[in-house]
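Shown next, in structure tokens, is the structure this report addresses.
Removed: one protein chain of the complex. Kept in place: all other protein chains.
Let's turn to chain A:
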Amino acid sequence: MEESIQTIDNGGGEEGEIATLRFLDSLDAYVSLLNSLSSTLRQGWLELASARHSMGSSRISSALFDLKVQSASTTCQVTDSSDGSPSDSPHFTLSKWVSSREGKCSGEELTQLQKESSSSKLRHRGAPNSSDGVDDANSAINDSHSTVGNIIQKERSKSLSVFGALVPPKLRAAQGSFETALDIIVELANMRASMLSSYSQVQQEMAEIGDSS
């Protein structure tokens, strides 16, 4: 890698520098995410141990996991690049707490609601005479926000119910930590894909520079 940077410094194009910088940025982000994942998992495991200390070892154990066949509450979708070019990388998307068991809300609908509720946090400056429309839109957004919140809360409680219907806050905190860890893992996968893609571009630039010289 040192040789490639030196070669780029000597002759190389701007594109090579940009690719290298992109690679280094994604590498830095990858390492940061790894550290973040490690600390989140450590926190989650300690919170789980704390919950076991509070409830008793027999109430929190793998012997209580539900072996009945059921649909996953969280799915990960992988989108591959269609044209096969080396610069494109697969993209990982996590859909949390989606359950089509009761048919109330499919995964795509929930993801859409989640996006709408997150975009509702942005302030929009509208015209003064559109206040009625803004109020209606705000109440619709609030309704969808609470719908998403209720569904997610129910799904969270459902997955914890294997340990009992009344679980302590420590176990819910552990669940939150592992949920955050899952988000970080998917982000890590995307960052790794981006990093590998950047590295391929750097190698490509090096090869082109080598050919031209």
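Following the convention adopted for this analysis, contacts are C-beta pairs under 8 Å (C-beta built on N, C-alpha and C of every residue); 3 or more make two chains touch, one makes a residue touch a chain; residues count from 1.
Methods note: contacts and distances are computed from a predicted model.
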Fill in the blank from the handout: Name check vs UniProt for the chain missing from the figure, options "PRELI/MSF1 domain-containing protein", "Hemoglobin subunit alpha", "Myotubularin phosphatase domain-containing protein" or "V-type proton ATPase subunit", returns "V-type proton ATPase subunit"
Fill in the blank from the handout: In the whole complex, of A:V31, A:V78, A:V162 or A:A207, the residue touching the missing chain would be A:V162
Problem - Residues in chain A touching the chain absent from view - result: 42, 45-46, 49-50, 52-54, 56-59, 61, 63-68, 153, 157, 161-162, 164-170, 173
